[in-house]
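This is the structure I want to talk about, given as structure tokens.
The complex is shown incomplete by one protein chain, all other protein chains being positioned as in the whole.
Entry: subunit A
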């Protein structure tokens, strides 16, 4: 219509000038405004990294679309709600921070990614948050970051609860968050300061509180402690199962984060039963399932970037024990035949050769005898519901199956995968070789100082430099340290044989 009016008026020269003004006001200015708005709020650009390891640490899975925290909100929340953290910053939740050149911590921990979406830089977690940790050879030594190892220090329950509690706190508002951003050097422009961030704070608060409602069952669980997550009760939240009505036997099922190395050997030459209970045989499906934990949804997942991670974990290998501590080659040599006799059939010939009749297959619960809660948390009902995930996409999930035991894992980098058993209820390999009754009834988790004798993390110290470690009680539901015991499991070997066996497993 505007153009039509214009054409009629343009013929009359006294109107020409007025027309131009009108044209500018009604067409040019709005168009410029639209162009500016599109530029300011359109776009969907993640921060990318050329190196596959940097991408693993900081690359995006696409989870920021749905769950991303505006960068500055993420940054200042630990200081807005310090009372909901066990100590200072995200560090106190056991998140791993790399150092800047000046020795200070980087702005974001390993396992977080950034993406500019709808005009805001957003931050959320990626794969590395649960699959990267640190090792120290002694309490006074600097930590070494190991990619792909279980995030043994990361307190995921604490992480979730921090956001849920903070969002419910009156301080989660622009009156408290904006000044804190300014104090910490966030120089928001006028638009950010008066429009974008106030709106974002309100939206985030709603979103996190909505999620808190769906996850309120977590607060009623026994503490997971660092390095563990209740994977498949969390998966039920995807379907919005009314968790308050769940069979109580399905709860309290935390399991250790797994390592991510050598995935190719888990799909070739034959597909292994993945996850602790072996409920899926497809690496790619398992990966997409895990990516729900990084906030992705079928329409928002960034498959291109996830495939970079997938490719990398196919081949990546764990660091060897000998890079950190010496291995007694002769003793290890003596352990080799013991390993072959007792362990290889289920756990593979070595840390790099996964051949073995039962490797990657499920051992029935009655036989393995380990704590059954993780198994029971995964139900047939959940399995069939999972087959609806990614409906309408060619990669709809089709491989989830209810099993009735735990899968025999290959042992690549097993020294870094302590504590042991699916629920991390045995602190060291040496202690796993003891009958259940002789294993520690309680111990501390979350220390990254390594114990090269027992082969596991130091578990008898209540505190290191940071907040106290987590006291793991094997009598709590889901924490049982029984099973994987008896003659066939090596718990009746002599002390010398056990020492030799453990030495051999240091070579994995």
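Following the convention adopted for this analysis, contacts are C-beta pairs under 8 Å (C-beta built on N, C-alpha and C of every residue); 3 or more make two chains touch, one makes a residue touch a chain; residues count from 1.
In this section, contacts and distances are computed from a predicted model.
The UniProt record for the undisplayed chain lists the protein name "Cytochrome c domain-containing protein", from the options "Cytochrome c domain-containing protein", "Nucleoside ABC transporter membrane protein", "NAD(P)/FAD-dependent oxidoreductase" or "Simple sugar transport system permease protein".
Summary of contacts with the chain left out: across A:45, A:202, A:341 or A:384, the touching residue is A:384. Annotation: of A:55, A:75, A:236 or A:498, A:236 touches the absent chain (contact as defined above). Where subunit A meets the missing chain, the touching residues are 66, 236, 239-247, 297-299, 364-366, 379-385, 387-388, 391-392, 396, 398-402, 404.
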